[in-house]
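The complex appears here minus one protein chain, its other protein chains still in place.
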Amino acid sequence: MTETPTLSVRNLRIEFPTRRGTLVAVDDVSFDIAPGEVLGIVGESGAGKSLTGTAIIGLLEPPGRIAGGEIRLNGQRIDNLAREAMRPIRGKRIGMVFQDPLTSLNPLYRIGDQIIETIRTHLPMSEREARARAIDLLTEVGIQGAERRIDSYPHEFSGGMRQRVVLALALCAEPDLIIADEPTTALDVSIQAQIIQLLKRLCRERGTAVMLITHDMGVIAETANRVAVMYAGRIAEIGPVREVIKSAHHPYTRGLMGSIPSLEGTGDRLTQIPGSMPRLTAIPKGCAFNPRCPHAFDRCRTERPDLMPVDHSLAACWLVAPQTAEAPQ
Amino acid sequence: MSTEEQGLPVLKTPSAARAAPRGLVTRFFDSDLWYSFRSSRLVVLAGIVTLLMVGAALLAPVIAPHDPYDLRALNLMDSDLPPAWVKGGDPRFLLGTDDQGRDILSTILYGTRSSIAISVLAVLLAIGIGVSLGLVAGYFGGIVDTIIMRIADVKLTFPAILVALLINGIAQTLFRGRLGGAEFWILVLSIGLSFWVQYARTVRGMTLVEKSKEYVQAARLIGMSRTAIMFKHVLPNVLSPVLVIGTINLALAIITEATLSFLGVGLPPTEPSLGTMIQIGNKYLFSGSWWMVAFPGITLAVLVLAVNLLGDWLRDALNPKLR
Partner (left out) sequence: MLAFTIRRLFEAAIVMLTVALLAFVLFRFVGDPINQMVGQDTSIAEREELRERLGLNDPVLVQFGRFIWNAARYDFGISYQVKRPVTSLIAERFPATFELAITAALFAILLGIPMGVYTGIHRDSWLSKLFLSVSLVGISLPTFLIGILLIYVFAVQLGVLPSFGRGEVVRIGGWTTGLLTASGLKALILPAITLGLFQMTLVTRLVRSQMLEVLRTDYIKFARARGLSDRAVNFGHALKNTLIPVITIIGLQLGAIIAFAIITETVFQWPGMGLMFIQAVQNADIPVMSAYLLLVAFLFVLINLIVDLLYVWIDPRVRIYGREA
């Protein structure tokens, strides 16, 4: 790839110092997102996907901290920027959408005021111009009668409508990257699809890169170009969305895929991975997934696999390692 | 990250395996509660001070150099003496004497004793009333709930000190001159009755939450009676907030008792109480007898401060969200 990726994360490590020792919540995570690309990040809660998103936008809350690696936005390093230097990047170059639209908007301010405030923070515009732009944005995200609705309070909108407002807010300064953290989880199923379509359309039109964090494989299949699967703070597998869904290389990914019902209805039973993700305080030696893995062998219990290329993907599993001839079937 | 709590069948580390059947004591010393206690020197100090003061108060009859109850031992010749280290002080009376010739140190010991006794009993009374009303209101709901919570609302309109004053005033009027030692219990009653609302509201709220949880519904399905469910399942869950409020209330109760006594409606002047001592000393402040106010005042402030620190710590440790 000759083009500079919009976002480039290298060996990111996030730690939480606690009294029982330092917890490594995110470990050695690397990925790129090209302009206009949608990268899905999936995993169970606690896998470190939201933390990765929060770290990129520079809002990790103490005692959590970035303990290693680097984050680059269009080639510029942003993980070590001072507080004040990071602020203009937030909202202007990286937009963020949170899970719950009901709590993302300040209940005491009209939505117009919140949009205008954000626009004027980042763009040299007068109150009038900003207001006009806000109305355009609201219309664009599908709010009918935006001239009127702009003076409403958040509680006067439904959940889906609010998430549209949140999208408008995230997009109002035309950022290069949108981090969408579970943008549809809190919504009704019927509305989820609309919001996902909207997000997809808006970003395609603008060429905005998207980091889509979710635990919903259906949303990923629908939206993403590539997908990264996280498990216990690390990337287990990353690759093109079709390949990961159709022919996953990591047993954990295969387990995840087994839990989505397929439309073809081939009669396969939905499978479930036995057990649950380990606590950060008790990540097993070797591959973190080994106690739950049906294919685990000795090496998995002693040595931690790094990401290894296989087909068009990368997978952190000894099963795909070329020299693992002795791997049992 | 609630899913993490369920965890995998956690791999036993060697040390954990060795300590396998851990007793209650070991578990306590390994708990977050104990850790947060130890990690703040101030809280440890507050704990020690509280223990010392409660100990000294309990042992007052043993360790006090004089008996302020014994009127025959009082000698007006000894009145108004400054502390022993001040010029004119008497080594028999370390912290000086009051206007009646009572030894300040001994009176403080006895006074702390009654302050602590009244406050602890009052808080226990408030907890008893509040928790039972809260449980009943939350569990049965409906009209019972409405009535109890309305009473609580009206009660909440009035500050505790005013309610305590009123109850006290009524009791004093009803038993004019026939009190004969009942002041102690009137204080317990008036302070206890003025503090119950907070427990009732908290417990009611938590009961409503617990009631809807699956385990309580499951308990009902297998045919447990409502009362049994309330006591066996709901009550244990509301204990920690009650403990927090109770500790913070204890400090308030000590202040309230002292205040009532200071206002002259608490314990009679013949019975030692920190509030009464300060009230008496206050009259002699202008004549320069500062020790009559200073020592009971410091005792009171230190006691309340220590209990407050413990209360703050408990609140933060048991409910990290409130930090």
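In this document, chain identifiers A and B correspond to the written order of the chains, with residue numbering beginning at 1 in each.
Here, a contact is a pair of C-beta atoms (placed from the backbone, for glycine too) under 8 Å apart; a residue touches a chain by one contact, two chains touch by 3 or more.
Note that the structure is predicted; figures quoted are calculated from it, not measured.
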item	value
Residue of B:Ala64, B:Met206, B:Ile255 or B:Leu314 in touch with the missing chain, whole complex considered	B:Ile255
Option touching the unshown chain, where B:Leu94, B:Ile161 or B:Leu318 are the choices	B:Ile161
Contact partner of the left-out chain, one of A:Thr22, A:Thr103 or A:Thr302	A:Thr103
Chain B residues touching the omitted chain (full complex)	153-154, 156-159, 161-162, 165-166, 168-170, 172-174, 176, 251, 255, 258-259, 262-265, 275, 278, 282, 285-286, 290, 293, 297, 300-301, 304-305, 308-309, 312, 322-323
For chain A, residues in touch with the removed chain	57, 59, 87-92, 95-96, 98, 100, 103-109, 117-118, 121-122, 153, 155-156, 166, 169-170, 173
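Following the convention adopted for this analysis, only the chains that are shown with their structure count from here on.
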item	value
Mean-CA-position distance for chain B and chain A (Å)	50
